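Only a single protein chain was left out; the remaining protein chains are all shown in position.
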Amino acid sequence: MSTDTETQTSETEAPEKKDVPAKPKEQLPEFEKGLTDKIVTKFREKTQIAFVKPNRIQINVKKEDIKDVAFFIRDDLGFDHAESVTGVDHPDQKEIEVVYHLGNYTDPKLAKQILALSTRAPREDNPNPGKDSTRLPSLREVFYSVEFHERECFEMLGVYFDGHPDNRRLLLPEDWADLPPLRKDFNIKGR
Amino acid sequence: MFKELITPQNANVFVGKLGDILERAIDKPLGYAINWGRIWSLWPVHIETACCSVEFGAASGPRYDVERFGIIEAFGSLRQCDLVVVQGTITRKMAPRLRLVYDQMPEPKYVIAMGACAITGGLYFDSYNVLPGIDGVLPVDVYVPGCPPRPETLIQACILLQEKIKNSKARKIV
Partner (left out) sequence: MSAKLPPGLALQKVDERIMTLNVGPQHPGSGHMRLIIQVDGDYIVGCDPDPGYVHRGEEKMAEYRNYITNIPHLERPVIHDSCNILYPYCLATEEIVGIEVPERAKYVRVIASELNRCVYTMYWLAIYGIFLGHSTMFMWPAGDRELLIDLLEKMTGARVTHAYFVPGGVRNDVPANFEDVCLRQVNYFEKRIKEYADIFYNNPILIHRTEKAGILSREDAIRLGTTGSVLRASGVDFDVRTKEPYDAYGELDVHTNVLKEGDSLARSKIPWMDMLESCNIIRQALEKMPKSGTVRTKLKPNPKGGDVSVYKRVESGRGSLGCYIVSKSRPEPYRVKLSVGSFRNLIAIPYLLKGEKLGNMPAVYWSLNYWPVEADR
């Protein structure tokens, strides 16, 4: 099973905003295609499918719709927890991307799937974490397990999560007054 | 008879010689005894700072037994301990706490810097949250290189510390 994922590198694409159904492709994996078809029929243009690989799907959503998509994924598709929340800084596109990896513990067919739900937040050059326009709605009501992951994302990248009960620093020292460390314009010393 | 021996002229010499005799009879053996007691019961504070704590835990295990040197991790308060083993990387968040722990310990106290990260910052010398070595925070007695140092190296460090204590004065002149 593991050798399949390693030979599929030829059909991966970048997670940019391209329309996958318009391009003629060779056959995509069946079960994953079934999941993405359900999402596309319900939400149409609001979501874009970034890639469909064996056991891995990525969906790009705008930040206004992410809560509805997340509720749908939890209730209808059956993913029940979030494995991790990652923030990626794209200074050239002036956006910060936040990716939620969602998994399932109980359903045997879904147990190996990971669905990556990705949104983007606008990025400012002089960040003021908590008080500027880099905000995203929090998914804590949908998946309770993202609580500490979103706090870490806030302090590392400066993305404020609306609706999270406790946006505070978690890992950095109390007197951290510099840029959020994982941004690309924060340089570590000597480089 | 003493009154004729000790005149105001040679009272100084007499007191000096008496001091020498007292020092040779009491102070040197007493100092040796006090240092001997300190060497064989160095109690480390129960503070783990980073990954070298795994090798410190392995050194306390049955194979590399540091308990035979008297180094028992006393699980009471740190007010009864006299050795701080800085095990690994010190981050900016941990540094004030480490200094607070060191200040609360009674004299005499000793510091062993274990691991490359505690000496110069090690593998993480250019990280944003790591202090490049603990020399600015604590006065270090013994440096133990390694990443992580093997438990035998840690035992050699304890023996070096014992040599250092043996060759130092038992009481500090404040």
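Every chain is named by a letter (A and B) in the order it is written, and numbering of its residues begins at 1.
Note that in this section contacts are C-beta pairs under 8 Å (C-beta built on N, C-alpha and C of every residue); 3 or more make two chains touch, one makes a residue touch a chain.
Only a predicted model underlies this, so the values are computations on that prediction, with no experimental measurement involved.
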Message: For the chain not shown, which residue from B:I71, B:M94 or B:I155 touches it across the whole complex?
response: B:M94
Among B:I34, B:I47, B:V137 or B:A170, the residue in touch with the chain that has been omitted: B:I47
Contacting the left-out chain in the complete assembly, out of A:L35, A:A116, A:L136 or A:V159: A:A116
- request: List the residues of chain B that touch the chain left out of this view.
  value: 45-51, 53-55, 57-58, 60-63, 75, 78, 88-89, 91, 93-94, 97, 101, 123-124, 126-130, 147-148, 150
Residues from chain A at the interface with the omitted partner, ascending: 1-3, 5-7, 9, 12, 14-15, 55-56, 58, 80-84, 86, 88-89, 99, 101, 105-106, 108, 111-112, 114, 116, 143-149, 152, 170-173, 181-182, 186, 188, 191
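In the analysis below, only the chains that are shown with their structure count from here on.
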Query: Rounded to the nearest whole Å, what is the centre-to-centre distance of chain A and chain B, using the mean of the C-alpha atoms as each centre?
result: 51
Message: Which residues of chain B touch chain A once you look at their complex with the stated criterion?
response: 91-93, 126-129
Task: Going by the contact rule at the top, pick out the chain A residues touching chain B in the complex.
output: 172-174, 178, 181, 186, 188-191
